[in-house]
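Have a look at this one before I ask anything.
Only a single protein chain was left out; the remaining protein chains are all shown in position.
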Amino acid sequence: MTKISIPFILINFKTYAEATGKRAVELARKVEKVNLEADICMGVAPQFADIAPVANTVSIPVFAQHIDPVMPGNSTGHVLAESIRENGAAGTLINHSERRLKLADIDAVVTRAKETGLVSVVCTNNPSVSASAAALNPNMLAIEPPELIGTGISVSKAKPEVVTSTVKLVRNINKKVTILCGAGITVGEDVAAALRLGTEGVLVASGIVKAKHPDKVLLEFAKAVTKV
Amino acid sequence: MTKISIPFILINFKTYAEATGKRAVELARKVEKVNLEADICMGVAPQFADIAPVANTVSIPVFAQHIDPVMPGNSTGHVLAESIRENGAAGTLINHSERRLKLADIDAVVTRAKETGLVSVVCTNNPSVSASAAALNPNMLAIEPPELIGTGISVSKAKPEVVTSTVKLVRNINKKVTILCGAGITVGEDVAAALRLGTEGVLVASGIVKAKHPDKVLLEFAKAVTKV
Amino acid sequence: MTKISIPFILINFKTYAEATGKRAVELARKVEKVNLEADICMGVAPQFADIAPVANTVSIPVFAQHIDPVMPGNSTGHVLAESIRENGAAGTLINHSERRLKLADIDAVVTRAKETGLVSVVCTNNPSVSASAAALNPNMLAIEPPELIGTGISVSKAKPEVVTSTVKLVRNINKKVTILCGAGITVGEDVAAALRLGTEGVLVASGIVKAKHPDKVLLEFAKAVTKV
Partner (left out) sequence: MTKISIPFILINFKTYAEATGKRAVELARKVEKVNLEADICMGVAPQFADIAPVANTVSIPVFAQHIDPVMPGNSTGHVLAESIRENGAAGTLINHSERRLKLADIDAVVTRAKETGLVSVVCTNNPSVSASAAALNPNMLAIEPPELIGTGISVSKAKPEVVTSTVKLVRNINKKVTILCGAGITVGEDVAAALRLGTEGVLVASGIVKAKHPDKVLLEFAKAVTKV
């Protein structure tokens, strides 16, 4: 399994035009460059079809945005863990707020990730759901209050109690899982605040992908991390 | 838009281990080789993450197995038409029996395919659903009775009346759509029978992917087509 | 099968508090009273659990808001056609924009409605989807542009071309299906405009349920119908 160290910054490319096809590869290159300068672990989560081109170009960890609870066999139009693994993915987001899964399927998908050597990052929307997901023993959790996603208002500053409450409930159940937070992460201080609240990294999307200078914002993130 | 001529043989790789990652590329190469020998139009539909490696290797048309009704933007874990197009796909399956869509989403996805220059192949399960899908003006329909998928019992021989009834109902509504049939296609005679019943090609999966010698079976298919 | 005459006004109670439990029964009584005065066919579509109390109280046609494509058997938490029929429903909405179904399931549900003597009303979002649904031969279609639902801006006045285009495309495929329209229907003139555009009735929700005096608004609807 690809080594991922904490603090960890994971950048979700979503289906943004700025991070599709060739532009996904270019953006991943920028992330890799900042990663080399700043020595903070950074990963990217491009679209399924962009995983191979991105993973063939950069050496930072590449994540899928979703995998399906299917085994090799007759499942048309589904995302097989083995397929993204073989094309270079190191891990996968699971249950993102834009791709919610059934509880039994999250459990099955976490298992599929383990079987295929993928790092599993289960996204959650509030403290109780985070605790619930922690009981499934994924590698990481990413708490993101859906109402803040894409707003530029960061969870770590606007709703610090959501983050601290999540950390507390999760740690009662699971000592090992890495806890990230996300939603509205835009400036370095958002990242620093997240770490001070007890998380071990951030999941960010528009804050980087839609930035005029993604590399500058990322470098700011990295510097903020170093100071915590 | 990639030129696709009829009769057309489209091979769905599903999530079969025999058609995942490197093995997807190898199988696509075999299909391309038979295509050059036999001069019958043949396409392959690998998994999303395998589209780029396959399309970078072969010159036959590559299809996605599914796309989502989303625009570029904030849709995590979805399949954006632009993404698969830019990675080399020429078309996409839509509404396969293993990935059924809501009616309004099929309509939206057919429109998305048009907007991005992808050939749309809407899968259907019976004559009335085929007529219904024909009203949405996709490029192609593929009628596949779900109970025969993967059985090795071909629709063209076991349920010829399903095929002829589909052709009749569809033609009342849509003169232009290309009609394929699928489910249980295993030997050349299944393909020949499909064409004699009024279809213009076949959608096949396990019959090729799981065959001991996929190239021999495909060549048999091509010869059967030539004789019709 | 319960006789439903056109023009037909169908009132969707949704999950509105104003139309839940006892208040569903009271509202249905008001509709029945106006129906007796105005002699225009009117139906109500309460929530599943309210069907029996409503149908036991009033003699106007009662519709379910949805049924599932299941047969009697082991399907927990689904809506069986036989169950709502036996509790007094005369018909059912299918594929409402707040409860979209897969294409194959709409087909299956229209068949289930036929088998159990329920009037099927398939909701659609645009002209091409309406044509597609018409090919499945339901008893009625209800075209509702989702962007106008609940706005108070009526489709018949704001987007008359959507209605006329729907009527034209549908009639090319299906001469018999009754065509309703909905979304934003608020005043009598909206209903009159709908009929003049070629539809045979309306599907209305908030315009009646949320009205201060639902009976007055309904009576206004009925008078507008009479004048067309």
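Letters A, B and C mark the chains in the order given here, with residues in each chain numbered from 1 onward.
In this text, a residue touches a chain if its C-beta (ideal position, glycine included) is under 8 Å from a C-beta of that chain, and two chains touch if they have at least 3 such contacts.
Treat the numbers as computed from the prediction; the structure is a model and nothing was measured.
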Chains on display which the left-out chain touches in the complete complex: A, C
Of C:Ser59, C:Ser75, C:Asn172 or C:Thr226, the residue in touch with the unshown chain: C:Ser75
Contact footprint on chain C, counting only the chain that is left out: 12, 14-17, 20-22, 47-53, 64-66, 70-80, 82-84, 86-87, 89, 93, 96-99, 149-150, 205-206
Residues in chain A touching the chain absent from view: 95, 97, 100-107, 124-126, 128-129, 131-137, 169, 173
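By our rule, only the chains that are shown with their structure count from here on.
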Chain contact graph, described as a line, ring, star, complete graph or other shape: line
Superposition of chain B upon chain C: rotation angle, C-alpha, nearest 5 degrees: 180
Approximate Å spacing (C-alpha centroids) for the pair chain A, chain B: 34
Computed distance of Cα centres, chain C from chain B, in Å: 37
Distance between the centres, which are taken as Cα means, of chain C and chain A, whole angstrom: 44
Chain B residues counted as touching two or more neighbouring chains: 97
